[in-house]
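Before any comments, here is the structure.
In this view, the complex is presented without one of its protein chains, the others remaining in place.
Right, subunit A next:
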Amino acid sequence: MNLKHLKMTFRLFSTYKNIPRVCVVGAGPAGFYAAMHLTKKLENVHIDIIEKLPVPFGLVRYGVAPDHPEVKNVINQFTKFAQQKNVNFYGNITLGKDISLLQLREHYDAVLLTYGADEDKTLGIENEDAYNVLAARNFVGWYNGHPRDKDLKVDLSGHTAAILGQGNVALDVARILLSPLDILKKTDITDYALQALANSKIKELYLVGRRGPLNVAFTIKELREQIKLENCATIWRKNDFIGVAESVNSMPRPRKRLTELMLKSLNENTNTVNDNQKLFKPIFYRSPKKFLVNSEKHLTGIELACNVLTGDKIEDQKCVSTKDSEILNCSLAFRSIGYKSVKVDNDLPFSSNGVVINENGRVINTDVSDLAKLYVAGWLGTGPVGVILHTMSNAFQVAKLICEDLKKQENYKKGGFLEFKNIINEKTSVIDWSGWEKIDKYETEEGKKLGKPREKITCIEKMIQIALT
């Protein structure tokens, strides 16, 4: 044993003895909220947050739309928390690549996985790989500067585009494509996206839903915003709303208010549209059957199957495809039908619908004595649904369980990050919180030059370079 090793061992046993150590994997809202709860409820705990990117905050940074800066205020709470002495951020470490689940479990008392749902679901139809058929998630990553998506090829030279799916992400994409540039200019949208949008020729945007107006997944705030959008007219198809008005009164309040807003907008449909206005056109009861392409495999349209409802009560009707179909001509299409999580480590029990199999956050059938207990929270455990509020409440619930389990344990002998620091350093450049602060400062300063709150760095090497100077 050399001197360095001896010193380290001494440190481990003197300062760190008998404090539970928890590793959180993924620095999005689920990870932060769970960690916050743990430090609040346990007198003494040490938390290491490991994150794949050199920068924290997950989808708050890379998902939430640039024109919704208020939503990102939660970053302030997270930042205050991350500065606590017993909390460490270690960025640029990927679970499943730089470190294995087993390794983490050897060095902690509890491991909480909160690495989200990074992959998008595909439709599995013909020509899905055609030019200008994009995953909404990648488009979002592109305008928000996610390193993974910075080089996405987005061709906005056509007149008509279609979004397949009717959730909030679909509405985010619609709003970004239809908003006046003056609004976007003042946000932290990436500069290259702004340039591309400035040259966009998209005038007409379809929002295609498989089922009816009562089944939309977007929420009312986002719809209201879209309907009110300057220089943009919302056009509904009257036939899609047959029977809807009659069933409004029996719905729970949120669904009722949302449906009433659609009906109100429908009744304003008749207003004349002027030539400068862009058009937003939600359509219902249509499922994409195949993408149509030209000889160069560029998108030219989508063949949509027409669906009908069967059953009596409008609330519990089933939607089935008929033999009829309809062609929607467009040169750009976004698939926005949901996400799934990636099985980053072979030791993880995964369900077929892409979440880690768990019981209220405890990952089942993984208990082994001497290894950290395993937990999951956020989109990785609940599936990719809901807003930050829902992710937060799930994170609190899981953190509560972790507290209970840790309190039952009598002593804690694990050393945490320091025990595997050397192995990690050989594989990757670890970025700590002060490294992120440098990146943050750099981005804010670059933004200032352009009159916006921030200009994100989209290249990982550059992030690392700035963080380590």
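Methods note: a residue touches a chain if its C-beta (ideal position, glycine included) is under 8 Å from a C-beta of that chain, and two chains touch if they have at least 3 such contacts; residues count from 1.
By definition in this document, contacts and distances are computed from a predicted model.
**Student:** As a check of understanding, state which of "Ubiquitin-like modifier-activating enzyme ATG7", "Cytoplasmic tRNA 2-thiolation protein 1", "Adenylyltransferase and sulfurtransferase uba4" or "2Fe-2S ferredoxin-type domain-containing protein" is the UniProt name of the chain not shown.
**Tutor:** Matching the unshown chain against "Ubiquitin-like modifier-activating enzyme ATG7", "Cytoplasmic tRNA 2-thiolation protein 1", "Adenylyltransferase and sulfurtransferase uba4" or "2Fe-2S ferredoxin-type domain-containing protein" yields "2Fe-2S ferredoxin-type domain-containing protein".
**Student:** Consider the whole complex, including the chain that is not shown, and state which of A:79, A:100, A:300 or A:397 touches that chain.
**Tutor:** Only one listed residue reaches the unshown chain, and that is A:397.
**Student:** Just one of A:68, A:148, A:185 or A:297 touches the chain that is missing; which is it?
**Tutor:** Checking the options A:68, A:148, A:185 or A:297, the one contacting the hidden chain is A:68.
**Student:** Would you mind spotting which of A:244, A:388, A:402 or A:460 touches the chain that isn't drawn?
**Tutor:** Residue touching the chain left out of view: A:388.
**Student:** Tell me where the left-out chain touches subunit A, residue by residue.
**Tutor:** Given the touch definition above, subunit A has residues 33, 36-37, 40, 68, 70-71, 73-74, 76-77, 219-221, 224, 252-255, 257-258, 382, 387-390, 392-394, 396-397 touching the missing chain.
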